[in-house]
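Omission of a single protein chain aside, the complex is shown with its protein chains in their original locations.
A, B and C label the chains in the order they appear, each numbered from 1.
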Amino acid sequence: MEQGIIKKADAGELIAVLGGKYIVYGPVKDDEGVSLSKVGDGEDITFEYSNFNLSPKGLFFPQSEVIYTYDDSVEAKESLPEERFIVFGIRPCDASALLRLDEVYKKSSPEDPYYIRRRENAVIISMACKKPCQTCFCTSVGEGPAAKAGADVIAFDLDDSLFLEACTKKGEQLLDIWSKLLQEPDSAVLESKQRQAASANGKVYALNSEGITQKLQKKFESPIWKEISQRCLSCGACTFICPTCHCFGINDEPCGSKNRRVRCWDACMFKEFGGEASGHNPRGMIDQRLRQRIMHKFLYTAENFGDVFCVGCGRCINRCPVNIDIREIITEGTQ
Amino acid sequence: MNSGDPVNPYLPRPVTIKKTAIENEAGDIKTFDLVFCNREDEEKFKFQCGQFAMLSMPGAGESPIGIASSPLDEGLVQFTVKRYPTGAVTSALHSLEEGSRIGLRGPFGNSYPMKEMEGKNVIIVGGGFAFTTLRSTILYMLHKKNRSKYNDITVIYGARSPGELIYKSELAKWEKQSGIEMVITVDRGDETWKGREGFVPTVVKDVSPSPEDAFVLVCGPPIMLKFTMLPLLELGFSPDRIITSLERRMSCGIGKCGRCNVGNKYVCKDGPVFSFKQIQELPEGIF
Amino acid sequence: MYSMEKIAAEIKESARDLISGKRVDLVIGYEKGSLALRSRPCFVSSVEDAGKLVWNSLCTNNLSVYLPRYVQKGPQKRKEDVKPVRVGIVAKGCDVRSIVGLVKEKQISRENVVIIRVPCRGVIDRAKVETQLKGNEVNEYKEDSSEILHLTTVAGEEKTFSKEQFLADACLECELAEPEDVDIRISGTAKQTFPNRYERVREFEAKSREERWQHFKKEISKCIRCNACRQACPNCFCKSCFAEQGKPRWVGAGTDLSNTMFYHIGRIFHQAGRCVECDACVRACPMGIDLRLFTQKMVKDVAEAFGYIAGLSAEEKPPLCEFGDADGQGLITTL
Partner (left out) sequence: MDSTEKGSGDKEPRVVAIVCSWCSSISAELAGSGRNQYPANVRVVRVPCAGRVDALYIVKALQNGADGVLVFGCNPGDCHYLSGNLLARRRFALIKNLLEYIGVEPERVQFSWISGSEGSRFAALVEKVVEDVKKLGPAKKLVKADV
């Protein structure tokens, strides 16, 4: 099935019909607002949210995961993820960010077995944006509020109903499971979906990111890094909430006679990130680290994978404790 | 993971420490002879000169270490490791006795251009304990199967003091051997030192190896690399014939963790061996 | 009457005087941020740039966190980074106390700092505004002399609120005791002390042990280990934090909750005798963790048990470098 429509009030049925074969992550209200959480029995998903505080990357590349356990015999027991899950309601920017992570973890040899498993076991249903935030700039980095990249199914919130459209084979298979619950959309529905997408598109903050990659090639020694980094606190908030930042560290955690080898998020903004045991630190200064973050996103990844590693979600703009605004850096970078 | 390829690149293979040997006077550089516990792991572990591997210490973590033995040595792999007071892995490794088990993952990275260097003169410039992969290269070239493939071999090797020179017995052996010219120097000698004194870059200038039909491999601390490039260029070596090996902190060894990149290159995957020409093109150099 | 404009003008004037008179090489103050509800740190080193300086209720950052960068010479410093040593700094009451703390702990030298003290009437907690406006983003912010906020939303609606309603918790419990040792005093009246000091800590103490544990656990579970709390805190000046030490490894790298708890307990404990309750950590946290509830306990205990208030005098000995006969009443286990 390629597309269908369902009353929002009946959306819970979609989960019920899965019969527990998939774990469903979706927008759930909690004390802090709306977060992407496991949708349990009797819990309602909400449609009233702009975006989640944390990006969904953690579902595929967890903040920390035990990649294997071993003891002094060094016979490692790997722990590969098994659960099948549906991610419902992430925004198109975040869905598209997963394609970036794919470049690193799936398409570059060797494959990352942990990431790959989760990607293969997951179906992504993104939710087109009706009302972009002030800090959104997805259209300036090649994405959009109704872009399908990275989604298996894209959903549109059409007031009292939900329109679902398959974008991949996996998505079609999921809609097949739901076919009894879905109605064929009429032309009015399709039209209002188009209208919504166009209107949202127009509301996204547009900035000049033209040629950012080429221009950054000449900006390595630019004074802007020092200027901006004067403010930077060198914390990792921007990288940890970023949907495309994917650097990690591997560490041992002894626990009794066994060891857990854990992989954890790490951030190029941390001073210790590149520090070697010898004391040598190639990026010991804040400006070097800030430059690395920006260059990695807009230059190195573009050179290596053909894509900038920024999807315009605006999280870092909102959450930076000192209001370092990546849009301003892009603008500066394209001067 | 593809069903046809069951290798998880993060899993270490068990190896046993067969022998340890202290290399220097300070006692913080040791060579470990490792043998695989499982035959199939040994068969899979095929490496080339200049590559590195991750050594796994249960409870402490992993560290990338250059392979010090020759690819032609069968049955064991050697690593020469310096212990840093703040390094959890190297400290733990140094405290192990012969017979202990550790993990080994790799080999990773590219290698020195052994094919391209065939039929050429090879100059090896090393400083301090970064001599390890160069030693692997020398052993490889001196092997009777290979010796005829390479022309003159010149080795310029320096350490801070006589006591800090590593692989001493081999150095002595090579000094007596023909077809390899050994120039050994120390920053500062002691009463017993009768050899050369001086920093590696100065000695390179003194020795003035000819760039004709030659490759030069340089390995050492960043400061040495920096000051050795200039005399080499002055002698007329073209930047694509000056080969060096970079060092960066690494977690994965397979180009994922994002720690070791220099510009758009990953030292673990695109390196660690780079020509000076490549390095000149990178935004963040070694120096 | 509390004129923001007048204060801003005086700040600019002072900055110009300091720079043109060559008394300082740099003035750290605030400038307009990239979002309506943000101001941000600003580094002024020329008379012309002084025009960028602003003062309003959004000037939240504790700028003293930057001071050690300018007066310390670390081994990592490059030659060109041996920066202007004399710094003028715009400081609110709590910020002045932080500066005193830094002087006390020999992280900066007092003679290299010119403190420009602004009379503070409390800063706004952005999150409170966001909660009040329920997802309507603010496009424009104005504050009049009777401390009424005029907020225009993205949708164009204008709303007025009293500033009091959005004051940060830190300001609601501000002690206002502050050191006399400032260099330039901007005219105006600071707000009065609030009486409900430690109220939340007392309430929390009165809860059952299980309730306290559950709350602590819930708050700490939000942590993503980005270190923003530590980086934003002027007291966290250690060159090498226990959280990053590898030998011994105090804080496990994995996000096993016990590791995260360990980090936070360590951080909170290290605030004993240091925390001036500026709430820099709270504001920096991208996950909205209620850090204040825990650090304030430390402040309260230090005040009540040892009669010590941080940041009032650079000469007074830190409380943990001293002891008293009556310390730890009832602490000692006896038979």
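Heads up, the rule we're going with is that a contact is a pair of C-beta atoms (placed from the backbone, for glycine too) under 8 Å apart; a residue touches a chain by one contact, two chains touch by 3 or more.
Since the model is a prediction, treat every value here as computed from it, not as a measurement.
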Neighbouring shown chains of the undisplayed chain, as defined at the top
A, C
Which one touches the absent chain: C:G122, C:G252 or C:G311?
C:G252
Per the definition of touch given earlier, which of C:K22, C:K134 or C:R209 contacts the omitted chain?
C:R209
Return the single residue from C:L58, C:L151 or C:I268 that touches the missing chain.
C:I268
Identify the residues of subunit C touching the omitted chain, counting contacts across the whole complex.
204-205, 209-217, 242, 250, 252, 256-259, 261-262, 265-266, 268-269, 272, 294, 297-298, 301-302, 305-306, 319-324, 327-328, 331-335
Absent chain, residues of subunit A that touch it
69, 255-256, 258-260
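Following the convention adopted for this analysis, only the chains that are shown with their structure count from here on.
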Select, from B-C and A-C, the pair of chains that is joined by more C-beta pairs in contact.
A-C
With centres defined as the mean C-alpha position, give me the subunit A-subunit B separation in Å.
39
How many Å are there between the centre of subunit B and the centre of subunit C, using C-alpha atoms for each centre?
49
Cα centroid separation between subunit A and subunit C, in whole Å?
31
Multi-chain contacts only, two chains or more: what residues does subunit B have there?
86-87
At least two partner chains per residue is the criterion; list those residues in subunit C.
none
Subunit B contacts subunit A in the complex at 1-2, 7-15, 37, 56-63, 82, 84, 86-87, 89-90, 100-103, 222, 247-249, 251-252, 254-259, 261-264, 283-284
How about subunit A: which of its residues touch subunit B in the complex?
67-68, 70-76, 78, 80, 104-105, 108, 110-113, 116-117, 220, 246-252, 254, 259, 261, 263, 266, 268, 273-280, 282-283, 288, 292, 295-296, 299-301, 303-304
What does subunit A use to touch subunit C in their complex?
32, 48, 50, 53-54, 63-64, 66, 133-135, 230-231, 233-237, 239-241, 249, 251, 253, 260, 262, 264-265, 267, 270, 272, 281, 284-285, 317-319, 321-323, 325, 327-328
